[in-house]
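Quick notes on the structure that follows.
Missing here: one protein chain of the complex. Every other protein chain is in place.
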Amino acid sequence: MDITEIITLEEIELENPIFIEALPGIGHVGKLAADHIIDEFEATKFAEIYSPTFPPQVLVKEEGIVSNMINELYCLKDVGEDNLDLIILVGNTQSLTPEGQYIMCKDILDYVKKFNISRIFTLGGMATGQPVEEYKVLGAATHEEDVELLKEADIEIRSNDGGIVGASGLFLGLAVRQGIHGSCLMGETPGYFIDAESAEAILNKLSHLLNFEINVDKLEERAEETRQMIAKAQQMEQDLINKANAGNADDLRYIG
Amino acid sequence: MDITEIITLEEIELENPIFIEALPGIGHVGKLAADHIIDEFEATKFAEIYSPTFPPQVLVKEEGIVSNMINELYCLKDVGEDNLDLIILVGNTQSLTPEGQYIMCKDILDYVKKFNISRIFTLGGMATGQPVEEYKVLGAATHEEDVELLKEADIEIRSNDGGIVGASGLFLGLAVRQGIHGSCLMGETPGYFIDAESAEAILNKLSHLLNFEINVDKLEERAEETRQMIAKAQQMEQDLINKANAGNADDLRYIG
Amino acid sequence: MDITEIITLEEIELENPIFIEALPGIGHVGKLAADHIIDEFEATKFAEIYSPTFPPQVLVKEEGIVSNMINELYCLKDVGEDNLDLIILVGNTQSLTPEGQYIMCKDILDYVKKFNISRIFTLGGMATGQPVEEYKVLGAATHEEDVELLKEADIEIRSNDGGIVGASGLFLGLAVRQGIHGSCLMGETPGYFIDAESAEAILNKLSHLLNFEINVDKLEERAEETRQMIAKAQQMEQDLINKANAGNADDLRYIG
Partner (left out) sequence: MDITEIITLEEIELENPIFIEALPGIGHVGKLAADHIIDEFEATKFAEIYSPTFPPQVLVKEEGIVSNMINELYCLKDVGEDNLDLIILVGNTQSLTPEGQYIMCKDILDYVKKFNISRIFTLGGMATGQPVEEYKVLGAATHEEDVELLKEADIEIRSNDGGIVGASGLFLGLAVRQGIHGSCLMGETPGYFIDAESAEAILNKLSHLLNFEINVDKLEERAEETRQMIAKAQQMEQDLINKANAGNADDLRYIG
């Protein structure tokens, strides 16, 4: 049952769409940027993706309603001046296991390729570990001409400097093998908070590359919501840790 | 062989049974509550479940007899004033692996769905990490109307506060996807001992929700048995650790 | 390819053989005992077992010849006064993964069941963590009548005291499910060296239970060989650690 379940919610028709991956990662940078595009342009969710390689849990959302760990595909038609169609992959998790990562990316790419995708962009954060003064965006790509396009957008090109881990890397790796052009945009971010400014930097570059305009007024608001949700979960966790430490540590051996 | 083995012991007929999950977890709260229902109402075991994702061991029970790691399905007919049928999932373990968790929950739900289950309740503990004065029960659910029912039973509703990990979460997640209504009842418990009081709190809420009465006199007795069994195993383990530390630590490198 | 490869080397005929499991474990107790039986009675190797769940390595044996990680099946005919046939499972490893453990034990039991095995004995060590004065043998079994037989042999019966982990446990668990009678003999051993005395204690009980005599003169010699082999490997490892610590620890970051 190592099988990615992709459930089509709506049959859609798209013209050579661009595929954008923005699953959660460092600083939630890619996810924040993509969620913002989805909201601002009122994108249509057309597929849901489940996998037994996701974390084995549900989330408790507002008012006590549970929701699954999930990836989702949204689409947009006629975006920006070039009337581009987009497919956007977002979600609340990535696969837990290395093999799961490979399998999911392959299965999702196979699925979206049916729409004749023309290019791939993967969005992520690049942790600096310290406060960021100027929010740079770094890039890498599958082909030289894509690197040139990134340079023209004033995106700093990485070189010989390690790896891109997870879905943002693997979709490009699969693209290389299948002759699809792809680029990765990584927003510099301290890495230790939900970073709306880094997401905005990525959105600026993406809107430049794809020739569309987007209002980022609500981006900070969205980041704030995400922060509060995460802070609340962390506060609960921290309370638990503090109380446990205050108690008889020996007793912890008795946890069933 | 990632296959859940479900062995039917007895063919049963049930009318829109409610499915209750209570596999071992924090404070053994859910398991204690469900084992008590099974004993008090003399439920019938009708299926045994095995999986290669369980811990690779057997347990030594009374008088030197070994027993397998196992999950079990019991049923009850005409419980309480509403003559409800129940299917109860208990056991001595959950799956060791994330993927195993997903697979087992899916396979078990597929199996019990043949009986046209009407609702799902999952029972668990919520660790507080400190002594609990008033044993609250917290809840979450798949649909708003289920949350309302929990509120009417004075169950505190969780909101935006992280996840429900393991079988208690995954059964609700599968329920959401299949349009089945489900709720999770989590008894607050320090988390570091077998907690009969928290189990009693859950039993009170469940008997209220399902409109049945249950005598909880023997619940503490059951908790005490469980505590003694676990304490004995832990004493043996601790003796071993103490003796090992007292010995020549360097020699430990020679363990084969 | 999660598949146990069992390669039959020789077609054999046995009469209701007893199946003895003695894969490596604590103190090499079971393995030493079984290897000794195989040598003394000149048992016939009739099957080799390989699995991708074994550690991914080969061993360098005498004179630079490599050998695979392997499990092996030996057989003996007409042993002792009761003319018993035996199948003995030995090897240089157990499966690395929990699931691998379940799969291998199931596959091996399926294989040996073709010979109409009458009973199962699993042999192992029980770590005390300190020097052992009197080498006791502890036991557990699948059925009450087997426990009685162990008691008659002055084997101390375990009760409610945790689990038997690995092949020695899982073969009994499978036996329970298939109505086969099985017992586990665990020799007390400090746990931190290759323990010929504990192996001898197990051999004494086994020869009593199965009514055969065995000369244990060479048992200590065998243990000494095993010790030297392991000590040599550990010396190399320790030299490496010492040298590494003496060097520039920072440089260790450069290991490729």
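Letters A, B and C mark the chains in the order given here, with residues in each chain numbered from 1 onward.
Simple rule for what comes next: contacts are C-beta pairs under 8 Å (C-beta built on N, C-alpha and C of every residue); 3 or more make two chains touch, one makes a residue touch a chain.
As the structure is a computational prediction, the values presented were derived from the model and not from experiment.
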- Query: Out of all the chains shown, which come into contact with the hidden one?
  - Reply: A, C
- Item | Listed residues A:Ser67, A:Thr128 or A:Ser207, member touching the removed chain | A:Thr128
- Given the contact definition stated above, which residue among A:Val147, A:Ile180 or A:Leu209 touches the chain not shown here? A:Val147
- Of A:Lys61, A:Lys77 or A:Lys106, the one touching the omitted chain in the full complex: A:Lys106
- For the chain left off this view, which of A:Pro24, A:Pro55, A:Gly91 or A:Gly187 is in contact with it? A:Pro24
- Logged for chain A, residues touching the omitted partner chain are 2, 24-28, 98-99, 101-103, 106, 127-131, 139-144, 147, 150, 157-166, 169-170, 172-173, 176-177, 184, 190-194, 230-231, 234, 238
- Tell me, which residues in chain C touch the chain that this view leaves out? 1-2, 50, 52-69, 96-97, 100, 229, 232-233, 236-237, 239-244, 246-248, 251-256
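Assume only the chains that are shown with their structure count from here on.
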- Message: Treat touching chains as neighbours: how many steps, at the fewest, connect chain B to chain C?
- Response: 1
- So what angle, to the nearest 5 degrees, turns chain A so that its CA atoms land on those of chain B? 90
- Task: Could you say which chain's mean Cα position falls nearest to the mean Cα position of the entire protein shown?
- Result: B
- Task: Specify the chain most distant from chain C by Cα centroid.
- Result: A
- Please work out the Cα centroid separation of chain A and chain B, and write it as a whole number of Å. 35
- Query: Per the centroid of Cα atoms for each chain, what is the distance between chain A and chain C, given in Å?
  - Reply: 49
- For chain A, residue numbers touching 2 or more other chains are none
